[in-house]
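Mind looking over this structure? Questions follow.
In this view, the complex is presented without one of its protein chains, the others remaining in place.
Going by the order they are written in, the chains are A and B; count residues from 1 in each one.
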Amino acid sequence: MERPRHQGMAKNTYMRWRLPLVCLLWEVAMIILFGVFVRFGPEADAHWEEEKHEMNLTSDIENDFYFRYPSFQDVHVMIFVGFGFLMTFLKRYGFGAVGFNFLLAAFGIQWALLMQGWFHSFQNGKILIGVENLINADFCVGSVCVAFGAILGKTSPIQLLVMTLFQVTLFAVNEYILLNLLHVKDAGGSMTIHTFGAYFGLTVTRVLYRPNLEQSKDKQGSVYHSDLFAMIGTLYLWMYWPSFNSAISEHGDAQHRAAINTYCSLAACVLTTMAFSSMLQKKGKLDMVHIQNATLAGGVAVGTSAEMMLTPYGSLIVGFICGIVSTVGYVYLTPVLESRLHIQDTCGIHNLHGMPGLIGGIVGAITAAAATEDVYGKEGFIKAFDFTGSYKTRTPSVQGGFQAAGIFVSLLMAFAGGALVGKQEENMER
Amino acid sequence: MERPRHQGMAKNTYMRWRLPLVCLLWEVAMIILFGVFVRFGPEADAHWEEEKHEMNLTSDIENDFYFRYPSFQDVHVMIFVGFGFLMTFLKRYGFGAVGFNFLLAAFGIQWALLMQGWFHSFQNGKILIGVENLINADFCVGSVCVAFGAILGKTSPIQLLVMTLFQVTLFAVNEYILLNLLHVKDAGGSMTIHTFGAYFGLTVTRVLYRPNLEQSKDKQGSVYHSDLFAMIGTLYLWMYWPSFNSAISEHGDAQHRAAINTYCSLAACVLTTMAFSSMLQKKGKLDMVHIQNATLAGGVAVGTSAEMMLTPYGSLIVGFICGIVSTVGYVYLTPVLESRLHIQDTCGIHNLHGMPGLIGGIVGAITAAAATEDVYGKEGFIKAFDFTGSYKTRTPSVQGGFQAAGIFVSLLMAFAGGALVGKQEENMER
Partner (left out) sequence: MERPRHQGMAKNTYMRWRLPLVCLLWEVAMIILFGVFVRFGPEADAHWEEEKHEMNLTSDIENDFYFRYPSFQDVHVMIFVGFGFLMTFLKRYGFGAVGFNFLLAAFGIQWALLMQGWFHSFQNGKILIGVENLINADFCVGSVCVAFGAILGKTSPIQLLVMTLFQVTLFAVNEYILLNLLHVKDAGGSMTIHTFGAYFGLTVTRVLYRPNLEQSKDKQGSVYHSDLFAMIGTLYLWMYWPSFNSAISEHGDAQHRAAINTYCSLAACVLTTMAFSSMLQKKGKLDMVHIQNATLAGGVAVGTSAEMMLTPYGSLIVGFICGIVSTVGYVYLTPVLESRLHIQDTCGIHNLHGMPGLIGGIVGAITAAAATEDVYGKEGFIKAFDFTGSYKTRTPSVQGGFQAAGIFVSLLMAFAGGALVGKQEENMER
């Protein structure tokens, strides 16, 4: 066998000097923007020693960093190892998947710190960052990794960087609309990360449609060892997803609940994935691609509702359904998307993030609409949905409506943004 | 080379419809049982906001989740990546090992939440779950992963699911007898997880003995890359074992001690494994299989005593001995087990979990029997062995006796349960 390395990187669609120039100039821009705008948040600043004595803080606030940090590291692993290795199942793009994912994520987190910070951590002309910003930046980049799955093997690293630039920006805007204007809950990002990321990527790949792209087994097929590498990605995503969905929830019961719900949903999802994978294959064999991907759909689909009182059996039901939907999608929907709609979805993100993301948004809306003071307790009810200030009078059913609106806004942003970026990328190819 | 993928899954011992039906029906059963019985524990319930104010709780109880969660994630990695990849060293069963381990563990944790919850977290007709239940469910499944190592390559996924169903149930019963009736200490599960899991699996594989199973180098041999994949499993088990042995210990010094003892035992174990592996090989080369497995025996063997005052040098001694016992077992005992006793131990779990588990039980009994108020301090002594309530008058030597009894109960349960399940599996093959 010929040495297959570097193929993912060998594309001659970029000229020798373009990638270096883009990387260097953009990084210089980051330094300047960080220099002007970004400072340590109060709890990471050396002045904290005095401030905390003056403010007479309880140790809880002091400990916030320690309660968030392990989750941050788990999310970090999901973005770089999880998404990176998940995409190695294609034998031709193995190194490209990991390497380009590394590049876009490393750039993306810097840009996300600026964009999200601008909306959420801007004080007195400065963006103040702490561990929560790092988690949110990883989340934001997660949606770019999702979109990357649709266009893997089609684009040059420069095109990826351009996509990252735009997508992170739009992500921050969309997140601001959902969380701040619509006052929607979406701690695990079913809408903001998965729905947005998936339909954004699918729109881009639609615009970049190449009729003669080899979708043959030879190029897109997987080999034995690629499958094991991909399973590393799968398992790290699967194992750490409880951290993902609980990472930015309120301390205490909300975070605890989010972890349990996600754990349950993922466990159920594995069984229905295996069931349908075996059922829909000719010889009853299991398909590696389903096991690598559809087993994760349960985590996507409780992204919005995990921190709510979904209950363990509710989570099992969601995971049960999503394993089926996702596997069926891989078998029947993906080929149709390509042949009829000319959407070449390399990694099948529509099945892993698109549909489960939508389900997650809907489950979140229903769970919110069904919330009662009886189930949450008086204090818990207010805290869970943050019904304070100008939202004091919002009822669960209204909240459910706004949650549903959040799905549509995310979809709209994804289609519009994806079309824009796709056109941009298309122009770059000429 | 022909494409070797899927072989582990290609076994035609199950018909096309059986696996899907079992997966779907069992998952539906889980949903119903969870719906009837399982609810969030108080600290994961939204009512917690009020309760904690009413109860005027100290932040320590509030923080329990945060102190346990990182260990939970480490244990989670050990079960899915650790055990899964450890078994990839056989070139023919690589994907089967990871994939089937994934399936049985995902089902097992759900069933374990019910079974263990029934014994330990049942209140007012409901099983109340929190992060500690998640850790315990992973532990329980760990013993199934151990047993899987003995029968790898011999059984269909359905047989594995059936074994999981029975073994988890028996695990919960055995654990209840040991922890609640005998009042035995076994935080890292030398007896409940490793001894029980290993001898259970060995009994099953004995019943399923197939004289013409190819144990040839060709089928069971390893290849270069398989060895590196297996090392991923080994290293994650090795690195996170301190979390495993300390995950459900009491907060504070007990947990701290358990981590240090395990760390020391594992470090010593590596050196004696390398020594004996090199000594017993013809050309002084190191055998990959020993490095992948015997280096972990030190973690198994301090499972019971790690949270006790074993002391760092005591841990080194235990690790020293276990590296030798385990390596010698691989070289001399495993072939004899097959030729004389017809026990085909695919992964050599008798050397990694069986004998070290027994040693762990014995070391625990001795350490408990040797405990004095002088060594533990007055308060520490009572807390370490929970000599309160009806156990107020138990002396260390009596505790040591009960610890020893725990070993025999675990062995008995393993042999009886294994024979039962083995027969059941045998019937399924017809």
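Observations on the structure shown:
Basically, a contact is a pair of C-beta atoms (placed from the backbone, for glycine too) under 8 Å apart; a residue touches a chain by one contact, two chains touch by 3 or more.
These figures come from a predicted structure and were not determined experimentally.
Shown as candidates are B:Ile79, B:Ile158, B:Ile193 or B:Ala268; the residue that touches the absent chain is B:Ala268. Among A:Leu86, A:Ile109 or A:Ala368, only A:Ile109 touches the chain that is left out of the view. Summarising the interface, subunit A meets the missing chain with residues 3-6, 9-10, 14-17, 19-21, 23-24, 26-28, 30-31, 34-35, 38-40, 43-53, 59, 62-63, 65-66, 69-70, 73, 76-77, 80-81, 84-85, 88, 94-95, 98-99, 102-103, 106-107, 109-110, 113, 129-131, 134, 157, 225, 229, 232.
One chain of the complex is left out; on subunit B, the residues touching it are 58-60, 63, 66-67, 70-71, 74, 222-225, 227-228, 231-232, 235-236, 238-240, 242-243, 252-257, 259-260, 263-264, 266-268, 270-272, 274-276, 278-279, 283-286, 288, 291, 295, 309, 311-313, 316-317, 320, 375-381, 383-384.
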